[in-house]
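This report refers to the structure that appears directly beneath it.
With one protein chain removed, the remaining protein chains of the complex are shown where they sit.
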Amino acid sequence: MIAVLKHGVSESQAENLINWIKAQDVDVHLSEGQYQTVIGLIGDTTKIDIDLLASLEIIESVTRISEPFKSANRKFHPDDTVVDINGIKVGGGNFQIIAGPCSIESPEQITEVARAVKEAGATLLRGGAFKPRTSPYDFQGLKGEGLELLLHAKEQTGMPIVTEIMNANHLPMFEHVDVIQVGARNMQNFELLKELGRTKKVILLKRGLANTMKELLMSAEYIMAGGNENIILCERGVRTFETYTRNTLDLAAVPMLKELTHLPVVVDPSHATGLSRLVKPMSLAAAACGADGLMIEVHNNPQKALCDGAQSLTPEQFRDVVSAVNKIRAVVKEL
Amino acid sequence: MIAVLKHGVSESQAENLINWIKAQDVDVHLSEGQYQTVIGLIGDTTKIDIDLLASLEIIESVTRISEPFKSANRKFHPDDTVVDINGIKVGGGNFQIIAGPCSIESPEQITEVARAVKEAGATLLRGGAFKPRTSPYDFQGLKGEGLELLLHAKEQTGMPIVTEIMNANHLPMFEHVDVIQVGARNMQNFELLKELGRTKKVILLKRGLANTMKELLMSAEYIMAGGNENIILCERGVRTFETYTRNTLDLAAVPMLKELTHLPVVVDPSHATGLSRLVKPMSLAAAACGADGLMIEVHNNPQKALCDGAQSLTPEQFRDVVSAVNKIRAVVKEL
Amino acid sequence: MIAVLKHGVSESQAENLINWIKAQDVDVHLSEGQYQTVIGLIGDTTKIDIDLLASLEIIESVTRISEPFKSANRKFHPDDTVVDINGIKVGGGNFQIIAGPCSIESPEQITEVARAVKEAGATLLRGGAFKPRTSPYDFQGLKGEGLELLLHAKEQTGMPIVTEIMNANHLPMFEHVDVIQVGARNMQNFELLKELGRTKKVILLKRGLANTMKELLMSAEYIMAGGNENIILCERGVRTFETYTRNTLDLAAVPMLKELTHLPVVVDPSHATGLSRLVKPMSLAAAACGADGLMIEVHNNPQKALCDGAQSLTPEQFRDVVSAVNKIRAVVKEL
Partner (left out) sequence: MIAVLKHGVSESQAENLINWIKAQDVDVHLSEGQYQTVIGLIGDTTKIDIDLLASLEIIESVTRISEPFKSANRKFHPDDTVVDINGIKVGGGNFQIIAGPCSIESPEQITEVARAVKEAGATLLRGGAFKPRTSPYDFQGLKGEGLELLLHAKEQTGMPIVTEIMNANHLPMFEHVDVIQVGARNMQNFELLKELGRTKKVILLKRGLANTMKELLMSAEYIMAGGNENIILCERGVRTFETYTRNTLDLAAVPMLKELTHLPVVVDPSHATGLSRLVKPMSLAAAACGADGLMIEVHNNPQKALCDGAQSLTPEQFRDVVSAVNKIRAVVKEL
């Protein structure tokens, strides 16, 4: 960490600051120039509160040189983490497609979709039982009952399941869930992250609406700090001024995150764009730029026949996407 | 709600859609033009999932005409809500200043700051016991012990207290807390909001990092739907590309929110700007545009003497801000 | 266009509004409900100022149903536009790679890079002579002299050239330039767009830092309204809160724009990310999601050997990108 002092800072002010830094077990390297004084902070600076330091009256600027994340950092763990979900591997060259309906609605619906997506090439089944909704008046999911239906579909198809948790108190209900999803709105629900860090469950951690990659990695770090290193990161679009698409999918985050961390990175083109007709091109793009997997919404609900254009694909459309993605993957693996 | 069909939609597709809408107890008014067909949805459309509707292949666009929030809506509740905190009133012309340290650190610190801010004109005491931090390695607050210290300061000074909750399971510890704060990162932690809706506590609900005013009101609606109408909204800056300030304080949200809702709106200039020297001008601006109160960080920690420029003010600086704000308030009340 | 009146608007207010609309040669279809009145505006509503309408006291909301762009709209021109640059075609299945240095620096530099990129598979040569720089103290390009060097490189290699214009008064100097680039900062320099609309030059129009796709298409419309339909759109990243990458590349804009317009869409991964090591994955992703071409920075400057990681690739790295992109393209063409 490098701190630059403002012009005109007195010696005693600088000394106070240096003593305060040293009191936190961090060494100091002082470099005095004609116009400015630069303080290098050497050692374990993860404990230094950079916001506090930057806000001091005598400080011109602070730059953190080493990333504030450690367990998730590729520098200290150069090899790709391969997350193993009942034998289904994600990361380290292993690419998986998670598919299923946005919400679990009935035993027939979830089981039918499960069979259809499995047959089309999905290896993990997703389905929402607890649904985070902006409005308290919108459907909040079938909750516990939905989980039961999802577990039933798992039994019927043998597919490991992925579903979202919204409350750490629900963890006992998630005992047989294979991958626990943390949604975008809970990415910085630190209490939830800490609880998940105490489990050994695989966690699918979605990037928040307006969170930086660094913050995503710091949230992963919360889970890892508790001892759970089974984490899959998920890029699902960020909020911008653009309105044609629901969010702005940040695909450059895929190679950038993979440079910064050893954790696998998957992409959710359904939520990112909010438009089913953009799911295919964005799935291909995600596969092309090195994602370790995809999470795609697929429905199979006659009541929704009219919702043909929702962010969910029909099973036939999904099959087409899987086939195309596999062709791109075949090229990418040879590059 | 107005839905516009795409050009070329068949009659049977339109009929399917209309039946689906009617099945949700919403009436339909059809208007067929030469180039487009417009469907008016009449009745209680809060149950209609606008995202789903908008995403249908046959839909060109959907506009929600009535706001999706009801309990918080000024249309149905024209008079200002006045929140009463042990006799301290917020809203309806009552302006209050909440002040205190970012984190509770020791009995001396919190009690000293409490006395200092009370003497300077603050009417509510704030202090963080549970601290949401981006990094798991940063100080997470004194937690339960911090709450005890805050309660002690309340006893000593008679000031009602405001402090942040991060986990609904902690609610029993908050029994004697007067105002429970929901932080920006938990604004869409819907499980927490629901739990708070079941209490009768006053809730200070902060706007999320990248949340719209409508989403803030929908989060208030979650609490109100549970029966708790004691809510104070707080504008604390949103995330943009600007880097000189920590966030971008959206002061136009003050009069805009007050037009949309009857709930009181306070402003937190300390977190919004991250710079103590901007707290005074932004406090004056907030008072000038009609805010119902301010939440300001004040420290009194000799160890932080060097942190003169942090987002926290010294008690002397705070006294100066209060005095200036009162002068602006005196003018505003006469306008 | 659909305008919804506020509750409680008087008949005479509504009548005034309707007369004002009709005075602009737009028909009105009125639909009065119990709670609200909806006005459908029928006919050529491109002349109606939607901002003005939306801001009227009596208006609840306005929705534009038909897009405000006409010449660029795929609805009225379903077939892909194929832009022809001296026989090099862009769009309609024709994919081209534009490559070259950020700035033209010397005759040797530009000619050497031109030869290298041509040999590696680029079909168009780019190079900056007039450079828009945030700071007046930064290098502003070789200007006219740079253009001369670029034209010389064109002669030597036979490659058509692409270079940025910053001032309509410079147009005479661009006589032998094949493609005139409008940079992100000039996307809404309407005076420049109008001048370019009066030429027959191929225009490469870059999306602005914080401009929506609709605004990009409206800027294309400025050029087309003048009679010049030779336009290539370029996605180059938008400004967000993320800092690891220079901008946030919005690849969903590629299929979305191609749905909205018949104009070709290319992607500039070099400026979008600012990091040479992200150029390859983002080029592959752009090719995978249907872009009509790429614009990539390549340098060949021994002085910059140390700048290995700049946003520019070396010719060897570029050759590798071209080869990989071609493999992805081969798959995409068969999908």
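Every chain is named by a letter (A, B and C) in the order it is written, and numbering of its residues begins at 1.
Everything below uses one rule, namely that contacts are C-beta pairs under 8 Å (C-beta built on N, C-alpha and C of every residue); 3 or more make two chains touch, one makes a residue touch a chain.
The model shown is predicted, which means the values in this text are computed figures rather than measured ones.
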| item | value |
| --- | --- |
| Neighbouring shown chains of the undisplayed chain, as defined at the top | A, B, C |
| Of B:Leu251, B:Val266, B:Ile296 or B:Leu313, the residue in touch with the unshown chain | B:Leu251 |
| Those residues of chain B which, in the complete complex, touch the missing chain | 210, 212-214, 238, 240-245, 248-256, 259-260, 272-273, 275, 277-278, 281-282, 284-290, 324, 327-328, 330-332, 334-335 |
| Positions on chain A contacted by the hidden chain, ascending | 2, 4, 7, 29, 31, 33-36, 38, 40, 42, 60-61, 63, 65-66, 75, 210, 239-241 |
| For chain C, the residues touching the chain missing from this view | 13, 16-17, 20, 46-47, 49, 51-52, 55-59, 68-69, 132-139, 166-169, 185-186, 188-191, 194, 208-211, 215, 218, 221-222, 225, 239, 246, 274-276, 303, 305-311 |
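FYI, only the chains that are shown with their structure count from here on.
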| item | value |
| --- | --- |
| Graph class of chain-chain contacts, one of line, ring, star, complete, other | complete |
| Most distant chain from chain B by Cα centroid | C |
| Distance from the mean Cα position of chain B to that of chain A, given in whole angstrom | 26 |
| Geometric centre distance via CA averages, chain C-chain B, whole Å | 39 |
| Whole-Å gap separating chain A and chain C, where each centre is the average of the chain's CA atoms | 31 |
| Chain A: positions in contact with at least two other chains | 210, 275 |
